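A single protein chain has been omitted; all remaining protein chains appear in their positions.
Going by the order they are written in, the chains are A, B and C; count residues from 1 in each one.
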Amino acid sequence: MARMKFICDAERCIECNSCVVACKQEHNIPWGVNRRRVVTLNDGVPGERSISAACMHCSDAPCMAVCPVDCFYKTADGVVLHDKDLCIGCGYCFYACPFGAPQFPQDGAFGLRGKMDKCTFCAGGPEPDGSEAEFQKYGRNRLAEGKLPACAEMCSTKALLGGDGDVLADIYRQRAMARGKGSEVWGWATAYGRPEGKPSAPRPQDKPGPKAPANGNGGKS
Amino acid sequence: MRNSSILSAAAVWVATLSLAGAAVAQTPALNPEDAQRARAQQQRQRTQPGNDAPVWRDVRYGEPKVSAVRGRETDVLIQSEGQTWRAARVPMATTGGFVFALALLGILGFYLWRGPIELTEPPTGRRIERFTRAQRIMHWTLAIAFTTLGVTGLIITFGKNVLLPVFGYSVFSVVAMAAKILHNFVGPVFVVLLPIMIVMFLKSNLFKSYDWPWIKRFGGMMDRTGRSEVPSGKANAGQKILFWLMLVAVGITAAITGLILDFPNFDQTRQTMQIANGIHMVAGIGGVILLAFHIYLGTVGMRGAYDAMRHGYVDESWAKQHHRIWYEDVMSGKASHGDRPVKVVEPGRGAA
Amino acid sequence: MMRRILTSLLIASTGAGLLGLAGCGEREQTAHYEDGRYRGKPDTPPYMAAPFGGDVMKYENAMRTRAQNQNEYNRID
Partner (left out) sequence: MLTRKNAGAAGASPRLRRLSTAKVPTMDRRMFLKRSGLVAGAGAFASQLPYGTMQTAPVANAAEAVKREVHRTVCTHCSVGCSIDAVVENGVWVRHEPVFDSPLNLGAHCVKGASVREHGHGEFRLKSPMKLVGGKYQKITWDQAINEVGDKILALKKEAGPDSIYWVGSSKHSNEQSYLLRKFVSFFGSNNCDHQARICHSTTVAGVANTWGYGAMTNSYNDMNNTKCALYIGSNAAEAHPVSMLHMLHAKETGAKMIVVDPRFTRTAAHADVYVRLRSGTDVAFLFGVLYHIFDNGWEDKQYINDRVYGMDKVREDVMAKWTPDKVTEVCGVPEAQVRQVAEMMAKNRPSTLVWCMGQTQHTIGNAMVRASCIVQLALGNIGVSGGGANIFRGHDNVQGATDVGPNPDSLPGYYGVSAGSWKHYAAVWNVPYEWMQQQFAPGMMEKPGLTVSRWIDGVLEQNEHIDQPSNLRAIVFWGHAPNSQSRGKEMVEAMKKLDMIVVIDPYPSATAAMAAMVRKDGVYLLPACTQFETSGSVTASNRSLQWRERVIRPLFESQTDQALMAAFARKLGFGEQMLKNYDMVKPDGDAKMEEPSPESILKELNRANWTIGYTGQSPERLKLHMKNQHTFDVKTLRANGGPCDGDYYGLPWPCYGTPELKHPGSPNLYDQSKSVMQGGGCFRANFGVERDGVNLLAEDGSYPKGSELTTGYPEFDHVLLKKLGWWEDLTEAEKKAAEGKNWKTDLSGGIQRVAMIHGCHPFGNAKARALVWNFPDAIPQHREPLYSPRPDLIEKYPTHDDKKAFWRLPTLYKSVQEKNKNISQQFPLVLTSGRLVEYEGGGEETRSNPWLAELKQECFVEINPKDANDRGVRHDEYVWVTTPTGAQLKVKAQVTDRVGAGTTFMPFHFSGWWMGKDMLEYYPEGAHPIVRGEAVNTATTYGYDSVTMMQETKTTLCQIEKMSA
């Protein structure tokens, strides 16, 4: 089975925020909730780099681990999804997620945050694929239509790639070889560093990223 | 209850200040170290164009960068603290659960071995006022809040492993949701009541010289005959320890950390909330353990203790046996409830 | 009477505590994929949707083709 992943190529990202809006318009996400965001390092000085961040659909997802009601699940494609009917809006996933992916429609007093919302890799939720209920709760299910996430497909410079990790690694390697640099894959060690199926202790000293991904899972495992 | 409004105000102030403190603590400031690193990066861009290693190193620092998307910490790319929190939370919960379970087992064991502490002399029928009406109302209000918080907290923390397999996802989700909402709404009530309670019971819980022998001999509680109880004041040293631990230490800690978690709308960072969550969990588990001891001794553990809080009066014999110094103070008229003496009801007369 | 109630209450709460003991060793936290279900939550896999009708290969191929749309090297050599 495919293993769905995101890559953001910082050498290409120009901080245009198209991924942010592509997501918003595809899923009709309201003001204040952003499943994806672009972060700029060294803003305004040489070395400025931008990176688009959202749920990375981690192998050993911290959100899953800490959820008190166990509302998360993982699909055969490695996409981390959750069930909004079960979510109690406690915010634990928000504390745990390294990427700041979980979003809450409210920031209310008394911990009233509403149901958590996050990037679904455009794979909807547990409701029947393509149903109105699924759309209302999770947005579109593009995978079921044979399409990849809107953010990656619309990226202005093809900096953000989404899809099967092996395919992405091939695309990325081709690029990295062409330019002979910038082979770091941002966030992959954190997200996919720990192999699926085996428990392992989290590593706070996690390295920024593996060098040129020799294989589909970022040169690790 | 004249003081209550002042006390409530004080409580609000404590809460506000603690939150403000948390907010101030996380205001980003460019310290010389960061500035140094930024300069080094810029330099590197000039001398070694294309070497992005410093940029990548910077990703891990988790401090604010720049993002057009607004919201809490949207400008932080990777927060490593989440991993730490996740990693620490598991052993904390595990250990906490064990300790809680062991404590309950211990109480059960003690009960089976010692049985309830019985009165050694028959009741005289002369009843002494132990708690005023206000104190009792206060106690029970807080007791309900404390218990609710304890139970709902346990559901949130351990329900996934204990209740989920029994109830199934849908039902458990409803239970957990109810637990979360109760916990979040009762919490602030607790926060308001707690300081009032502390002030109300503060005087009788100040340590006195006669408490030391009590502690040394554990009040003589291990004597199954119950005849070697060490004299104590209105509250014995054990009760005082419980007061300081459960209400003051645990209560205030849980209250402050709880407020940080319960009101995420003050821009507190995830790290603040993670730390608060960790402390809250430890305090919470500590709290329910102490609560268990307290409930035990207040109910099945000691004959007559429940009546004291239920009706406010204890029998003369009970007072003499368990709180001799207080009893003597009452008899000599030294003890008082604030501005009035302690009522003593002669046998056959109705309670005041 | 009162005592019996209190005793049974104590035993019940001790029992609950023991249950807690059973649960407090948090389980392994790594997600396993279990045939479309993870810890009991069913979700139809995307290849069951109309365009694929359960044909996994067709789905995988669609995904691969679509991913290649993101590689401009295919169009610009």
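The rule is simple: contacts are C-beta pairs under 8 Å (C-beta built on N, C-alpha and C of every residue); 3 or more make two chains touch, one makes a residue touch a chain.
Since the structure is predicted, the reported quantities are computational estimates derived from the model, not experimental observations.
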| item | value |
| --- | --- |
| Contacts of the hidden chain among displayed chains | A, B, C |
| For chain B, residues in touch with the removed chain | 49, 68-74, 267 |
| Residue ranges of chain C at the interface with the undisplayed chain | 69-70, 72-73, 75-77 |
| Residues of chain A in contact with the chain not shown | 11-12, 14-22, 24-26, 28-34, 43-50, 104-108, 114-115, 117, 136-137, 140, 147, 150, 153-158, 175, 178-179 |
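In this text, only the chains that are shown with their structure count from here on.
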| item | value |
| --- | --- |
| Chain pair with more C-beta contacts, A-B versus A-C | A-B |
| Mean-CA-position distance for chain C and chain B (Å) | 34 |
| Mean-CA-position distance for chain C and chain A (Å) | 17 |
| Length of the line joining the C-alpha centres of chain A and chain B, rounded to whole Å | 38 |
| Sequence positions of chain A contacting 2 or more other chains | 65, 70-71, 83 |
| Of all residues in chain C, the ones touching two or more other chains | 29, 41 |
| Chain B to chain A touching residues, read off their complex | 38, 41-42, 44-46, 50, 52, 54-60, 65-69, 71-80, 82-87, 89, 156-157, 159-160, 164, 169-170, 172-173, 176-177, 180, 184-185, 188, 261-265, 270, 273-274, 277 |
| Chain A residues touching chain B - in the complex, by the definition given at the top | 10, 15, 17, 20, 32, 34, 36-43, 45-47, 49, 51, 53, 62, 65-71, 83, 85-92, 94-100, 103, 107-113, 181-182, 184, 186-187, 190, 201-204, 206, 208-209 |
| Residue ranges of chain C touching chain A (in the complex, touch as defined) | 28-33, 36-39, 41-46, 48-52, 56, 59-60, 62-64, 66-73 |
